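One structure below.
Every protein chain of the complex appears in place save one, which is left out.
Chains: A, B and C, in written order; residue numbering restarts at 1 for each.
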Amino acid sequence: MTAVKDSVHDYISLDPLAQDLVDTPEFQRLRHIKQLSTVRLVYPSANHTRFEHSLGVYHLASRALDYLDIGGDRARHVRAAALLHDIGHGPYGHQTEEVIRRRTGAHHDEIGHLLDETDVAAVLVAHDLNPDRIAALVRGDGELGQLVSGELDVDRMDYLVRDAHHTGVPYGTIDTGRLVRELRYRDGELVLADGNVQTAESLLLARALMNGTVYRHHVSRIAGAMLERASERLLDTGEVGIDEFRRMADHDLLVSLSEHVPDLGRRIERRDLYKRAVWAPLASVPASVVEMDYAETRSAAREIADKAGVEPDEVLVDVPSRPSFKESRTRVIVNGVVQRLEEASELVAGLRAAERTQWRIGVYAPAEAADDVRDAAADVLGLAEVRVGLAE
Amino acid sequence: MTAVKDSVHDYISLDPLAQDLVDTPEFQRLRHIKQLSTVRLVYPSANHTRFEHSLGVYHLASRALDYLDIGGDRARHVRAAALLHDIGHGPYGHQTEEVIRRRTGAHHDEIGHLLDETDVAAVLVAHDLNPDRIAALVRGDGELGQLVSGELDVDRMDYLVRDAHHTGVPYGTIDTGRLVRELRYRDGELVLADGNVQTAESLLLARALMNGTVYRHHVSRIAGAMLERASERLLDTGEVGIDEFRRMADHDLLVSLSEHVPDLGRRIERRDLYKRAVWAPLASVPASVVEMDYAETRSAAREIADKAGVEPDEVLVDVPSRPSFKESRTRVIVNGVVQRLEEASELVAGLRAAERTQWRIGVYAPAEAADDVRDAAADVLGLAEVRVGLAE
Amino acid sequence: MTAVKDSVHDYISLDPLAQDLVDTPEFQRLRHIKQLSTVRLVYPSANHTRFEHSLGVYHLASRALDYLDIGGDRARHVRAAALLHDIGHGPYGHQTEEVIRRRTGAHHDEIGHLLDETDVAAVLVAHDLNPDRIAALVRGDGELGQLVSGELDVDRMDYLVRDAHHTGVPYGTIDTGRLVRELRYRDGELVLADGNVQTAESLLLARALMNGTVYRHHVSRIAGAMLERASERLLDTGEVGIDEFRRMADHDLLVSLSEHVPDLGRRIERRDLYKRAVWAPLASVPASVVEMDYAETRSAAREIADKAGVEPDEVLVDVPSRPSFKESRTRVIVNGVVQRLEEASELVAGLRAAERTQWRIGVYAPAEAADDVRDAAADVLGLAEVRVGLAE
Partner (left out) sequence: MTAVKDSVHDYISLDPLAQDLVDTPEFQRLRHIKQLSTVRLVYPSANHTRFEHSLGVYHLASRALDYLDIGGDRARHVRAAALLHDIGHGPYGHQTEEVIRRRTGAHHDEIGHLLDETDVAAVLVAHDLNPDRIAALVRGDGELGQLVSGELDVDRMDYLVRDAHHTGVPYGTIDTGRLVRELRYRDGELVLADGNVQTAESLLLARALMNGTVYRHHVSRIAGAMLERASERLLDTGEVGIDEFRRMADHDLLVSLSEHVPDLGRRIERRDLYKRAVWAPLASVPASVVEMDYAETRSAAREIADKAGVEPDEVLVDVPSRPSFKESRTRVIVNGVVQRLEEASELVAGLRAAERTQWRIGVYAPAEAADDVRDAAADVLGLAEVRVGLAE
């Protein structure tokens, strides 16, 4: 077995199937898609990619399958799905996800089209694996799909520790060794063994702390909003089609934006970012604004720009969805009975409230236009306050 | 400046005062008092001592004072207090704290008696420092005392990361670099600068996770209860007086127990521990039991032993105090206003509830007597259930 | 002072000068130049960039200056030089260094042209710093230049630990805390204080182990040779001029190669690399071959290709220079006398011999042509053996 040295899990052993999959262009492309896209503009060490993350997920899946005593054909499908779970990502991962979804209807975990007449498909068939079954596992379907995509999936376990290692932020440090050991199947559901309420809570807490400190840092959100806007404009130029776009790697997009959308493209490349004109909590935002869809957001941005007397693309309105809190549905055994974590833990409600408190609407604009945009935005969006916490 | 290599903070520079204090017998004794006393019976790598912890606290105090721009005489007193804050501990630290308090009335942070006619006192005087002022700082008195002993003290910052490093448990990994940088004084109160609600929450969460996983692990609690009982018996023999006892180091006590209280002493040394006969949550314990003082606990243990037909010392009743949750009173600036964390954070209430859920009464006995003791204890204490979660 | 979180040094405080320099396009470009260029094809986690490395060098320079008690104007120039020392790098850093040198005569540490009418120059002037003085420091000139570029420079200290952190290879773990503390100036020379022969040896050993395991790994060398060849061809097409080339970032070059040199460009992007046809030690290579210059190497490659019946660009001849071993000239104080490490340490001669033993000539070709190329290369180059150690 070949082994790859990884900065998080030390050596990762690859079985022959994994070796062949890793060598496909579809998988090698992940070397060029950063795991945390624009977060590196805040945490400069965060340059890790979906390539090594995917190897890490494969590694944890292998270990979990060993502890769960699942082998043979089923295990081979799960390991392949773990390895391939991110090949559906577009350039800059989650940052272009909505752009792609709006134009194709597809989410990054729908990888069926990549398993059709590609090198990946050829490798799977050569190893007697069923591409459809793998696509289903990546979507989280079925008993084993929960290992790949679910509340207790190995994806989450890898990215929390990997993101902590590479940002230097100590909060993602969950105990993956314990987590993979304590997995069990009960009536077809993946659960944590008895005595692990706190193990489950630690996953939730790590996510919550990483959310506030890393994943939703305002600088990363601003750069992300600029990237999304620039991507829309790139596609609107017609120079790049959506099929080409979604197969791009980070560097392809960066060069393409510099060429075809130079104002935003250059700014992203040089970290010459917009500033926050508005950064306001849930309590000060009308429900109708929180619920706006993409078209409404764009239309609000244009209206604000008009009122503030700036160019339409100099205003970006960024309304995150309400916190979903998937991990709170983690199943744990408590005194022999399977419970949802939200039933077993008093912490969940507190965390949920804390996440709501941290929610912020953002309106971004070039520094020199920020004051004008602030006033216009307050007016157009009907905000009770526009608080811009400089220290946040 | 001399520097000491530390496994947590790398090099710790010692000023001449610190060097002289470190060389006193009173400080050297801390080399022989383990930071986590009986926790090492669960986490075998947890052999670190109050010696290096005290150096770490001194180091963080020095850094915090630099960031706070506090120098001169005041800083020298704080640094000395940080270094000396644990010299009042008896053997096995917190595990004998109550034994000593019951017989002397003194808590471990009362170090006045150790600053009187000792080498430490001589060093302080030689360096023009005031022993009384240092004793006050160790008690947490005054503005600067909050740095040494308070909700945001450097003691907590050191032990959380140090205990994580040595147990291998990843949950204590707070961001000490950020914490010491973000300290401020506002109207004489030590607070965290604006934008740090989550920094404060992370302290609380780290403590909560370490409580459940490390500090209150049942094996450590059982060994601690045995040690406390054995210490009481040692003092009752009259072979060792309380003044000698409180100045003992871990090894002195271990040898003394083996000699004078051989049944329990040998068991502790060999990790041949009692088992849980009862391990029940708050909800199943009558309030009168939760409130029992030491004498009542002992009397209940004797009654249970009698009923179960075992020797009196073969039953230990361990009723922890209700969770205190000191960190929830941490002060943070939120949009320019100083708030208590419990006001600023939705998480605090959840954590408080979670801590209550984790609370357990324990009744311990030799393995072969556990069943008999369980029935007797349920009866004597009036427990609604005696649940012994083997997996916990 | 602003602080940046770094995965190696925790928080790095930036003074106002550093903040302004970091915001220039010339410095931001370093975000897009990977520290270890093609090494990431072997160690997938090694995606760190010259941006965070430069911040790390600035950080260590600041600490060293503090310990050396150097402040004021001199210190400000050194800190700026430390921060800017890598802005002269072309895309993929060292891998295109020779390409650029052959066409411009300039080495990456000549940054004078970047300090002329750029944003960096403007920032330096605005902060009353002298660009010429900074260019000189980056070249290693003068007493203080040794801190920036010399046997004991902070550049080396940062990259050894950073490369270890990101590859996961444990060999670069030198004691930077000790190194910066033990620096001294003696008669204008930067030396290590008495008692540090082994500290100096550890630098040498770390480099030697990282050389064999990481920096000169054959897969990285193959990819590097392909990249260099592709870059030459790109420049030969005339589509890109050398001035544009040297200002490119990694992603610009990767896209440009895919477009204008698609055969090699695509292979690099997809890690579809040439294989070793020859991998032979110094002893089996005629001295005349070891001494070949670039033109001779190219001519030999063409001759081999011709003989093997393959396309000219399907043969790459890679003759590394003889090991230079700069660190062996580190100065250390031994019993009060300044010595070169090679005089003070018995290890140096051994390491030098070991490095000679590890030297390998490489001839690379597509897998299917490797056998034919091997025979032709042995003939053309007059090799005594062509040993291809698969396990190496």
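For the reader, a short list of remarks on this structure follows.
Here, a residue touches a chain if its C-beta (ideal position, glycine included) is under 8 Å from a C-beta of that chain, and two chains touch if they have at least 3 such contacts.
All figures in this text were calculated on a predicted structure; none of them were measured in a lab.
Residue B:V8 is the one among B:V8, B:M157, B:L264 or B:A301 that touches the chain missing from this view. Residue-wise, the contact with the chain that is not shown comes from B:H251, picked out of B:H107, B:R186, B:H251 or B:K326.
Interface note for the absent chain: among B:R31, B:R102 or B:R186, the touching residue is B:R31.
Although one chain is not drawn, its touching partners on chain C can still be listed: residues 169-171, 173-175, 193-195, 198, 201-202, 205, 209, 212-213, 335, 345-351, 353-354, 356-358, 387, 389, 391-392.
In the full complex, chain A touches the hidden chain at residues 3, 10-11, 177-178, 181. Taking the complete complex into account, residues 4-8, 10, 23, 25, 28-29, 31-32, 34, 40, 43-45, 47-49, 51-52, 55, 165-169, 249-252, 254-255, 269-271 of chain B touch the chain not shown.
Rule of thumb we're sticking to: only the chains that are shown with their structure count from here on.
In whole angstrom, the spacing between the mean C-alpha positions of chain A and chain B is 40. One finds 50 Å separating the Cα centroids of chain B and chain C.
Within chain C, residues 10 each touch two or more of the remaining chains.
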